[in-house]
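In this view, the complex is presented without one of its protein chains, the others remaining in place.
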Amino acid sequence: MISPPVFFIFSLLLSFSHAAVKDFCVADFSAPEGPAGYSCKNPANVTVDDFIYSGLGVAGNPSNSIFKTAITNALVDDFPALNGLGVSMARADIAPGGVIPLHTHPRASEILFAVEGTVTAGFISAANDVYIKTLNKGDIIILPQGLLHFTVNTGSTQALIFVSFSSENPGLQILDNALFGNNFPTELITASTFLDGAEIKRLKAVFNGTG
Amino acid sequence: MISPPVFFIFSLLLSFSHAAVKDFCVADFSAPEGPAGYSCKNPANVTVDDFIYSGLGVAGNPSNSIFKTAITNALVDDFPALNGLGVSMARADIAPGGVIPLHTHPRASEILFAVEGTVTAGFISAANDVYIKTLNKGDIIILPQGLLHFTVNTGSTQALIFVSFSSENPGLQILDNALFGNNFPTELITASTFLDGAEIKRLKAVFNGTG
Amino acid sequence: MISPPVFFIFSLLLSFSHAAVKDFCVADFSAPEGPAGYSCKNPANVTVDDFIYSGLGVAGNPSNSIFKTAITNALVDDFPALNGLGVSMARADIAPGGVIPLHTHPRASEILFAVEGTVTAGFISAANDVYIKTLNKGDIIILPQGLLHFTVNTGSTQALIFVSFSSENPGLQILDNALFGNNFPTELITASTFLDGAEIKRLKAVFNGTG
Amino acid sequence: MISPPVFFIFSLLLSFSHAAVKDFCVADFSAPEGPAGYSCKNPANVTVDDFIYSGLGVAGNPSNSIFKTAITNALVDDFPALNGLGVSMARADIAPGGVIPLHTHPRASEILFAVEGTVTAGFISAANDVYIKTLNKGDIIILPQGLLHFTVNTGSTQALIFVSFSSENPGLQILDNALFGNNFPTELITASTFLDGAEIKRLKAVFNGTG
Amino acid sequence: MISPPVFFIFSLLLSFSHAAVKDFCVADFSAPEGPAGYSCKNPANVTVDDFIYSGLGVAGNPSNSIFKTAITNALVDDFPALNGLGVSMARADIAPGGVIPLHTHPRASEILFAVEGTVTAGFISAANDVYIKTLNKGDIIILPQGLLHFTVNTGSTQALIFVSFSSENPGLQILDNALFGNNFPTELITASTFLDGAEIKRLKAVFNGTG
Partner (left out) sequence: MISPPVFFIFSLLLSFSHAAVKDFCVADFSAPEGPAGYSCKNPANVTVDDFIYSGLGVAGNPSNSIFKTAITNALVDDFPALNGLGVSMARADIAPGGVIPLHTHPRASEILFAVEGTVTAGFISAANDVYIKTLNKGDIIILPQGLLHFTVNTGSTQALIFVSFSSENPGLQILDNALFGNNFPTELITASTFLDGAEIKRLKAVFNGTG
């Protein structure tokens, strides 16, 4: 007799039809956004392709960057299905001598994975202790939330690293761009960092800053 | 002199009129939904009846289900006032020999309360340890988040259980429906579970699955 | 050939033997306690009986209380397996005319379920709006976190209610005991509530307070 | 060569243009609100003035209040940039003999800072223990979430206190207004607090209550 | 003049010496564990090597497993520096025709990255919708928390996948091991899944179960 299970399954789908939405909340960038993330796309319009992202499979071109590094992101703004799920990734292709410059992620810890090549990575703790290590292919390092860290390709070949974040939206503040890539007044940078004004102006020219 | 307190109270209501909304956020299913839950109904339109739900007082009819169990929910989708408050409930009426089939709740732990009758309940831990116990009237069991669990009416009378969840939206994944109640291809079920294809097809017939 | 799966299963148990602990963290009251809860009992010593509690099956005797109410708890301190799982329960047996006096739970919202009898329950919002309703058998009411609420048995028979909390440790502050059941100086109660000193002293006598 | 860094910076701004929004979420009171807070104002319309609030610099007039206290808030509803950031403040100007009456904050702990004058502050724990101390200029006291607390100006000069909350929206429930400043029926107040009906009616007259 | 900054820096280190600990909390498996994780290793004994893990650089041998898959973990129990940081990783080496069997993670969402080879991956939602896709090298799929999912190597070469979790301790419940790799009584498996007893006994033999 088929109808009982059919009835049962339908009633289940019915009573859980809203709840099921909460299994995922694919971001709808056109709807309001709140502190916990983006509004959810109507689940009736969600397909398997919403859960797939192919951007990390393509190497970036590090020669386009003064840092000789190309970063490719798979954050919630690139991959809307991550909305509310607390994890994201990125890749960096780093030419020999290239660098991921000193930066922080305000809202996430990071695992950095050396997939190809040899890189030197490190972070500075709030106690101002310096933790630096050269990573060979296959090594990972954990970089705690909100602390300054960097990666340099200290090998002779292009390096590939993958990073995983503890948030779908970790944020990124690159020191050079924060200080020298905008209109942060030179005298206030000097006052708040003791950096020499001439050095600041030199770097503002490099990073396209003003003031 | 009455006016000072009046003034004081009004100014309080004024300065806290938005804040008061946050005491509760009755779900408005017609507004955008985000990772933290539904948008809030305008508090000016909220009445005491929004905070009351009567559905759990009515016994379901277990004979309508192949599992000889009727589930009645008081989750956020049934009772919008639970939105954002982190708790929900449900009841199950289980005929003798009936069962709440093996399932998980992806986002909540559960307290199961044996109100009437005798049931055997259990869960399997991630270490694959099996924790099973027969509950008599008045016993409760805690079922940790995300682990497979089940309940069987092993008594001779209809059983009544109430469950409490640590989320207003615990989610529900019933193993039989997830495997056999949809178009999950038989060959992939076999590959990912080692279940025999004939057994899978037998159960797809029972649970109205295809493929 | 059996050994491969055996090997596979063992290696799994091995690599997840610590992780499995985290499925549950049965409280060890003899070990240090932190803001997130109690330390975990060694999982090697955890049995199914740790996950079972029978205290809610026994009616309390409301005649032992001036409130004509008996409360029986299934909180983390009564049921250690709830530690870290974010849910707990309690029962109240209320004689006709009995009351669960005005109180708050600092860390949890509550679902109150009228299982037997007729009770009048309500809460006051931060906007000082009063939400009161008479609940018949089978009705539930949601009481948002941290707000004053109460229940009175307005029926002619003993009432039984079950409550579910959104925390394993909701906390309880009963207004009468907080004001009149300790050494809170009468002049400071008067200054901070405008209650008349004589009325305070009358209630201190009832609730065994001093000062 | 300038274009590479330009390219690099632009591509960064591009790939993080949404993520940057999440650094802050200035409340848009005209858009939907959810359990986690208000929707975010379009960051393109956010200026530095959104992050500034001047209301706490102006002393309130305590003579307007029966409590001889004036409260000025810097909560999310007063200062929308706090939305989602988990912190807020308020000030109280308390005339000699004035009081911040007994109250709770359902969703936040509070640090109370005695900036000017001498005040006696205290809270009652859920174990009904009373913690009271006279604070001199420069002292702070921590008042744990959801517990009844009060402050009395026990000095001879006007007192100024600043408070900091662990939420942008702590909520406020003042005992007198919750009991006596609305239509909470006198008989239910008596039943749930044992307060004498005449005393309740006296205070309802003071706090503008009815019923 | 050197001494002022020296004094300043020292006083800073002093006043933040405890706080700095909180930047990281390397697990001390010998100390008590709570719901939020392991106790912290004394930071004075933490070195850069605590933040490095090399296990993911070594391919496992899939021929040791009946699933033709080798899993290598970098979870908190393998890499103690992840404690409290909310992220972890693992790798799977999958022979042609091999599989990561149907399983759930009770406490984490997962990003699965196809690094080498071609795999077919999918999950079943709580609405019993099936989301399946064949991933080529470089594709990622997001698998929401607590839902059943699987991966099959549908290519002709060994596949390598890396996974990232939104928790340092995601948990793992493999359906076959949970049902057939322990002493879960056959009659209760039948009752709670409708699986045929003979099929259960066949699989208990494969997965080394009893009862």
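Per-chain residue numbering starts at 1, and chain names A, B, C, D and E are given in the order in which the chains are listed.
Here is the rule we go by: a residue touches a chain if its C-beta (ideal position, glycine included) is under 8 Å from a C-beta of that chain, and two chains touch if they have at least 3 such contacts.
In this text the structure is predicted, and so the values were computed from the model without any measurement.
Considering the intact complex, the chain excluded from display touches A, C, D, E. In the complete complex, the residue from D:Ser39, D:Thr69 or D:Ser88 that touches the missing chain is D:Ser88.
Looking at A:Leu56, A:Ala95 or A:Leu172, the residue that reaches the missing chain in the full complex is A:Leu172. The chain not displayed touches subunit E at residues 2, 4-9, 11-12, 15-23, 25, 28, 31-40, 83-84. Summarising the interface, subunit D meets the missing chain with residues 9, 13, 16-17, 19-20, 23-24, 43, 47-49, 51-54, 56-58, 74, 79, 81-82, 85-89, 108-111, 113, 115, 122-123, 125-129, 131-133, 135-145, 147, 162, 164-166.
Hidden from this view is one chain, which touches subunit A at 99-102, 104-107, 120, 122, 124, 126, 128-130, 132, 144-148, 150, 152, 171-173, 175-179, 181-185, 188-189, 191-196, 199, 202-203, 206.
Rule of thumb we're sticking to: only the chains that are shown with their structure count from here on.
Between the contact lists of subunit C and subunit E, the overlap consists of B. Distance from subunit C peaks, on a Cα-centroid basis, for A. Centroids of subunit B and subunit D (each the mean of its C-alpha atoms) stand 35 Å apart.
Work out the mean CA point of subunit C and of subunit D, and you get 27 Å between them. Shared interface positions of subunit A, defined as residues touching 2 or more other chains, are 9, 16-17, 19-20, 23, 32-36.
In summary, the structure contains touching chain pairs A-B, A-D, A-E, B-C, B-D, B-E, C-D, C-E.
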